[in-house]
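All protein chains of the complex are present and in place, except for one that has been dropped.
Up next is chain A:
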Amino acid sequence: MNSYPRELLQQLAPVMFVAGLDAPAQTPSAPPTPQAPVVPAENTEQPPQTPTRSQDPFTVLTLRLREALQAQRRVEIWQPDKTKSFQVELVGKDARFPPRKLVPPDDPQYTSSHSPLSPLTPSSPLHPDGIIAPIWIRKHTTLLPSVFVLFMRLYESPSQTPRSPLDLPDPDREREREQDERRKDTDLSAEVAHRKRFTNERGIKLTVVLMASRKMLDDPGLDTRLTFIRRQSGLDSRAALFVLSPVSQNELGDFVHSLQQALYEPALEYYTSHSKRVRRKRNRHASQPVPAYPNPLSPMGGAGVARPLRPEGWTVRYEYKMACFAEFRGEDEVALKHYQDAYEMLMIMFGSPVILPPRTKRWAEAKVLADCINIKITKLYLYNNEHALALSHHNTHMRKFGDFSRGWGIGEDTFEYWSWMARQHRILAELLEQGTRSTLTIPIHAPVVSSSALANASEKGSLASRGALPGMELDAMRSLGINPSQALQHPGYYYYMAARCTEARRARFLVALQAEESQGVGSTSPGFANEKKVDHLVIILELYTKAYELFKKYTITTSQDQNIGRLPLWIAYRIAQTYYDSGKFDMAVRFFERIAKTYRREQWGSMLKPLLETWYACAQQLGEMELSIRLLIERLGHDSDESDPGALEEDLLAIFKSTVPSSPDDPVIIDNIESQPIFDTNVVFWSSEVKINESAAFQLTLTAPPITQISSLPFQSLEVQFSEGIEPIVIQHVNGSDDDASESSIRKIDLGSIATGESSDPRVLQANLRWPQAGSLIFTGTVSSSVPRTITIIHMRLKLVEGAWKVEIPLDPCRTRSSFSASSGRWLSGLDPPKFIAVQREDFSSVNVRYPSHSVIVSLSHQSPAYLNEDYPVTVEITNTDSKELDVVMDVLLQPTDVDYAVNTITLDKEQSSAMIKGVAVGVLAPGVSVVKMLHILSTGAVGDRMIDISVQSRSIATSQPPNVNEDDSPISPALLDITDILQTVTIPTVDPFKTTMNVAYKRALSTRPGLGDLRTFDAEYWDDSDGGEAFITSIFECVGPWNLEIESFVLRKQDHAQAKVLESSIAEGTSGDTFAFEYLPGDEFTDACRVSVASADNRESESLPIPGPGEYCITWRRILPDDKRGSSSTSVFPLPSLHPPVDDLIALLDVTPRAKLHQPVPLTLTIRNRHPTRSANVFVQLETEASDSFVVAGLRSGRVPILLSGAEERLTWNLIPVECGHVMLPRIKIIDKRRSSTATADSEDNGIPVKIVDTRIEQRPGVPVTPVQDGVEGKESIIQPVEEGKVASVLVLP
């Protein structure tokens, strides 16, 4: 920016001149303008050095006012805020404005003469070939204000204060004072009027601020005085006169603010009128296109001949002026428009060498003007956040002038071109930098729409382009993508570009310089001499450094990674290069060091290579031999140029031979882990695991780089450090006598077996340590260990010794140079030709040494399947077949079963558990000894498989403590302990020993229901079975298991309760042991029948619930083992089934003897019971006799039974006299319930509902079907075929 006139770039703002605020701190003899008169209030001022100065309120006020006013606005290039603030210039009281024209107004030539700055005025700096100069801007920013503010003291008569209020006002004195004031005020008014005349002439607003004491403000005469002053001086009525008393800083701020607010409009008017004037001039000019000057079309006249400004030039001038005035007014859009017009016209001028011949003064001025207008336009766009437009304009500017430059002979191959380009980039960067410091934000160019929406957008876009959706066009286009060259980025990028351009400029300059030197012909370019004075590298460095700072600022480093970002690193690399170019090698080295760190870590070898090269060159220049060696060795790791593969090696050897280290005793250790190693290294162990003292074969391969030569590097020795407990080895170089071996690319060197031990001095072996190009040296050997451990190679160290230099290069045992190919396990199996076997293992570079596993036999024996409820024994036999004494511990785990209701327990050595028995010590077993453990499992609940895990741990007595164990160490891994685990799983199927079938039949109670008031029912032991009746339970047990059983006892354990009791059972209690104690074979059955009286509960609801069985069968049994032994006694329990007697409503029970004697009467009893809980019954009975009947009936034939209330019963009796022998049928009895029911149909009303007749002799009812209740035993209640309801059995009549 400094390369352009500041006036042409800065943001313009209304200018305010402030006079009358001369700093009292300054000595009065040196006011800003020498002609400035002393301030009228001078008599109140004290000399500046006196301590009272600061106490004088007006002095303080003046100082503060100066400060506040000057702080209003800073002259900046980037100043987009639109607060109504002024550019304040402090001037002297009688500051004069520059004359409009050179001739005084009364001169007759006045109208035809021009402004002193016009190109038409011969004395103008623009004469004869200027367009518009910075001085014009300066005139409007420093010499001509839009408003003029004059600060003055209001006269106050000094004698007022000491007066006592009691004194009477002295009329004389008072009058005198008033006259005094009037006189002073008249003076003041005259001064103002004088000033007013000046400002009026130029249309400048004049405002007077009168400073008066606070007391004065309260004076009633003040208004009169002010009116007088205004009238006298001819000030405007609006915003032209202010009174200010000494106030605090804050209030002063308010005052300054309101002063500007009040004066802003007049300022705008001032600039508007200027604009109008200029527009008039422009229009006038445009209307008379033929210039009035002679000789307009002879541009190629003599060099010194003045070329008057052509109409295009005038247009530029006027447009520029209008743009500036609009900018003063803060009208950015208008300013932009005029600037653009001016710029366009300039472009037309540049386009024609006739209008604007190149390399003239006007051409140079126009170029600067164009650049500045471009920046103004760019800036105005940026104010509006029109990034794309701004950049587009800037880019177009550069492209256009690039094209022009070619025509002017300063094309891309000249330093002028690049110098100019660099300047453009730089000024944009500076503008952006200023902008970002205030309001400008750099956009992020992430895609606006997600990729999923992209397809959508493209559709819209195509629609819009077809014009289908004109309104959407803009949005759609924006979302489609951006023009990358119009994407605003942070200023660092533009500084970077400027630096690159400057580099190009330097390159072109150097070419020109060379041409000059070689041909002795100086460049014809006029700037060449100047260019020679330029230190390009300093400029480049400055630009890069600025870019670096900005890149660093804009790089968001993640919190865990405090590193410099990669973009700044790149810039840093350029800086380092520039330092290198400018010969500041120490600086370059410092940069390289930092950059290389990141590049190494991220394995960007391609970028590291040129960096190392330059770095090495720096180190050479600096004479840092140690660094050179380091860098050379690091460079060995990267593939060098194919053209000269031995260059690095030669360099290294040359350093070794020609120099000595600074400290010869300490070896140079190249310990850069992140850099690429020279050798591809690889360690392969043949097997993943070996036993103790077994040797494990390994191969260690070091492969030289494929291109770079290292064959003559003086490697002295290779140290190989194994993991703990293995002796290190050193392989020393001997010059190979076996030349034939060194020729082949793969050599094998046998190291023999490596011993165990911690000996500090390593074993020394010898080998030829010279590598041909891409040659491999394979060291083979074996290693063994007496303790379990993991063996690998920890690190290696190559030593180079030559002359006084000792260099140590640590190597990773397993590392490849190129990140592209991962190291893999390859085992050399044959040398000629070389053959490799792939070792397909994850951890091929280490071997585990383990104890051999113990030989322990665990055998299990048991008689499967097991019975439910049986204490089932499993025999575990553990035999030590090893040669060592073993301490054996056993764990038993009963796996959780997925069988429902299964409850299982295991028992071992008195320990009982339902899940796991842990750590049962079996004891120390001598070799050959076996031990037997009995494990018992008791399975109950349900049949199914049970699984048991038996784990036997054996531990060697001799080496139970590993040798290197520390007491406080973390738990040793089991691999290091000499422990062997044997796991056995056994599945035990469990089956039922018996299958049971239980049948239940119900019978109604015959006895009459006791009356409601029957006292017996209140007895405690009264058993009311009238509702429930009796249940007959038949239980059949079948031995279903595969094993024979011996039943020891079979009993029915009664468990009578309130609702049911066992009346009798077919197995008499107490004697059962004798009856059933037999051996039973599979398929054998036995049975029991029992009779149960059921007393149903009083309420009907509870009857729906099943009644628990009033007892259970207990079978005590033993399994008969194959060897005729008896197993342990087990008990199976089968509860009686739950009972659920059916319920009746209205029922008729028929009772008759089953046998009768001929001609002897037998009674027939019919009991009609109404068991309905609520309903009464209206029952009709009809006995129908037929001729074929075998009986003679005495009794009721047909009749109505009295209404049966709920719960009541009625008994009817007949006498039957059999008249036939044999099984004879009873006469038919019909019982009909004729109770009206609302739901009954008319048809059934007549007939009634027949009532069931139950023959009590053959009654047998199944229970109410109940959903089987899970009571543990799923005894099967087979449904008995029910006797047909209503069927009446016959009577056997015998003679």
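We take it that a contact is a pair of C-beta atoms (placed from the backbone, for glycine too) under 8 Å apart; a residue touches a chain by one contact, two chains touch by 3 or more; residues count from 1.
Criterion: contacts and distances are computed from a predicted model.
Q: Of the candidate names "GOLD domain-containing protein", "Pyruvate dehydrogenase E1 component subunit alpha", "DNA replication complex GINS protein PSF2" or "Trafficking protein particle complex subunit 2-like protein", which one corresponds to the UniProt protein name of the undepicted chain?
A: "Trafficking protein particle complex subunit 2-like protein"
Q: If the hidden chain were put back, which of A:L222, A:V334, A:L389 or A:M607 would touch it?
A: Answering carefully, the residue with contact to the hidden chain is A:M607.
Q: Using the touch definition up top, pick the residue from A:G92, A:G481, A:P873 or A:G941 that touches the left-out chain.
A: Missing-chain contact among the listed residues: A:G481.
Q: Considering the whole complex, which of A:P57, A:G411, A:G565 or A:G941 touches the chain not shown?
A: A:G565
Q: What does the interface between chain A and the hidden chain look like in terms of residue numbers?
A: 392, 395, 399, 444-452, 454-455, 457-458, 461, 477, 480-487, 489, 493, 496-497, 500, 555-556, 558, 565-567, 569-570, 573, 599, 602-604, 606-607, 610, 818-825, 838, 840, 842, 844
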